[in-house]
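Incomplete set of chains, arranged as in the complex.
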Amino acid sequence: MNDIVEGLLHALRLIVTLDGDLVEITLRSLRVTLTATAIASLIALPLGALLAVRRFRFRRATIAILNALMGLPPVVVGLIVYILFSRSGPFGVLGLLFTPTAMIIAQVIIIVPLITSIAHQALRDIWAEYHDLLISLGASGRQRVATLIWDGRRSLITAGLAGFGRGIGEVGAIMVVGGNIDHVTRVLTTAIALETGRGDFALALGLGFVLIGLAVSVNLIIHSLSGTEVGSRW
Amino acid sequence: MVGSVFPMTASGAVVRRGGQRLLGPIDLRLDGSGVTVIIGPNGSGKTTLLRLLHGLERCREGRVDWAVDRDSALSRQAFVFQTPIMMRRTVRENLVYPLRLRGASRADIAEKGDAWLKSVDLAAAGLQRASTLSAGERQKLSIARALIAAPELLILDEPSANLDSRSTREIERILTEQNKAGTRIIMATHDMGQARRLGDHVIFMLNGLVHEEGPAERFFKGAQTDAGRAFLAGDIVE
Amino acid sequence: EMRLAVTTSFQNSGLSAVLLPAIKADTGIDVRLIVVGTGQALRLGRAGDVDAVLVHSRKAEEDFVAGGFAPYRREIMYNDFVIVGPKADPAGIGDADTIGTALARLAEAAASFVSRGDDSGTHKRELTLWTGAGIDPEAVAMRYLSVGAGMGTALNIAAGAGAYILTDRGSWLNFANKADLRVLFAGAPELVNQYAYLPVSAERFTNLNAGAAMRLEEWLTSPQAKMLINGYSIDGEQLFRWGSAAADDPS
């Protein structure tokens, strides 16, 4: 219990003193995960809309698999990305291993299924509402997707935030592909894992609280900017 | 636009859902002028028939053909739904959405938007969310949205169910005007007065089938079938 | 800039924080540490993803060299393994005079023993010790917990479960969650823990920063490194001895 209190104090101290290392790894966490979230959203939102709009043969299986992939074990993703980008792997020449770029790639793979699934669920309901109208108006596939994304933007923000949350708290994959190199690829979660391994629970918890605070702030900021959950309906 | 959707024909068209036959077999041939009104008791299949003719409902047996392919046919028609479907947008954005789909110019969109908002008495409500409109206002918006892209064929499902008498008259005036200007109209209605005022041609539906069909004048003067006469008299039709 | 794969015990000991700035200052090399398990460290070397490896598992190192992944292994420094356990020492290994006695007492006691169980250098040493004592740890009174985890996690488990565990002195001294664990047995000759440096074969992989790997090796064997490594201590206790244990003590 003391550890938890100490962790909170630690977090406070680190934040109040604007500890240099903390600022560095926090900014790196943010940069990696925000980039990954942006890229993943660009892939996942249209995909989710497409799954809502299109009726094809293996749609149900695709959706089930997508749901399952929400649980893609991060370590496995990390391993696969590692193998692909290892010097002896197919993309080895790019020299991306143990760089933030590799971490972004791994996070994109992990969060795309999550964002797609949540987006699909939200857009499916809007599609049920709009179906007749959009078909009747002869909207093209691309226009249907664009309309759903625009009219469902508030729910899609939630989907993106879920992806951000998953990414920022993730450690298994980025540890393998990033290597937790001090000043290069160390982020909040890998630092937490490091301190846990050293038995310094107070510091680990302190970093953990910083991480949670960061996630909460990003959510609050985005929610208040986008005005979700304000109106009762729409 | 080159070509026309007319004549449109249904031959032996059947609509099923959940193993049950909702409609048909329907054999119909509609050509390119006038106003067809579809009447019949609740649940007799009027909405389903309109959707079939529009291309929204695919038939399992038989077929529906337009003079052009289904996609072109859809794009030359507009449908006013019995329960208006409002997008999660403002009144104005709902209204001009068909123009946006067609990639109309900003100026065109602004101009037509203003004109139609005014003609259905919603000028003051342009920036309101469509979901806040009253039922009658939604119906009017839905009709304006259907007309804004100048369709060749306009299909309406009970367009004045929630309208006050003045709005009903106004909408009827607009429809008559459009029809004179060349827009073909097919509509379902429960308002026999409206059917008489607007219809050139009547389709009387019963139990998912076209029970009687013919010129409006003849039908309203003296329906050929017992059920038709009973329906006009407001009696039980089974 | 070069990449060096090291085991968790090296990082957890805190020595890296002392050495890396000095290396940067003396040679200009920016050493990037990839901290992983022994097996994974060698695996990274085998794929050519790191320029050198610093581990402590002799047999695996020799296989690595034999496989042609490194031209040789260079012993850099050593310390020793210790057995830690609950302060109360229910197995009474505190006053054992040989490692054999200590392990035999452990085996007979109603105590728990946490094993790394991950084929790391520490784990392999532990297995060697059991074999040396003629004990099958899974078939005795003692509860043998094979946890399959890194040094830090295993220590946390031992602390949480009040169990005995074999660990290296460096990791132990720098470990903060000691709970009521204490060092109960240490100092036997079987417990020497030798770290070796293996530059990854530049013939095999062309993209390596072989120059830096060589300069790092030179630095690690220099008097400057000797001074820093021997001078690193926590609470007055020295964690590592520079050089080769075999050379220091030919017995």
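We just call them A, B and C in the order they show up, numbering each chain from 1.
Basically, a residue touches a chain if its C-beta (ideal position, glycine included) is under 8 Å from a C-beta of that chain, and two chains touch if they have at least 3 such contacts.
Since the model is a prediction, treat every value here as computed from it, not as a measurement.
Visitor: For a test of your reading: one copy of every chain kind is shown, so what is the whole-complex stoichiometry in these labels?
Guide: Counting every chain in the file, the stoichiometry comes out as A x2, B x2, C x1.
The rule we apply is simple: only the chains that are shown with their structure count from here on.
Visitor: Which chains make contact with subunit A and with subunit B at once?
Guide: Touching subunit A as well as subunit B, we find no chain at all.
Visitor: Of the chains shown, whose Cα centre falls closest to the middle of all protein Cα atoms?
Guide: Ranked by how close its C-alpha centre lies to the overall one, first comes A.
Visitor: With centres defined as the mean C-alpha position, give me the subunit A-subunit C separation in Å.
Guide: It comes to 36 Å between the two C-alpha centres.
Visitor: Could you list which residues of subunit A touch at least two other chains?
Guide: Correct list: empty.
Visitor: If I count partner chains per residue in subunit B, which residues reach a count of at least 2?
Guide: none
Visitor: For the complex, give me every residue of subunit A touching subunit B.
Guide: So the residues of subunit A touching subunit B come out as 126, 129-130, 132-133, 135-139, 143, 147, 151-152, 233-234.
Visitor: Please name which positions on subunit C make contact with subunit A in the complex.
Guide: These residues of subunit C touch subunit A: 3, 8, 11-12, 20, 32-36, 47-49, 150-153, 155-156, 159, 174-178, 205, 207.
Visitor: For subunit A, which residues are in contact with subunit C within the complex?
Guide: Touch residues, subunit A against subunit C: 86-89, 92, 95, 97-98, 179-182, 184, 194, 196-202.
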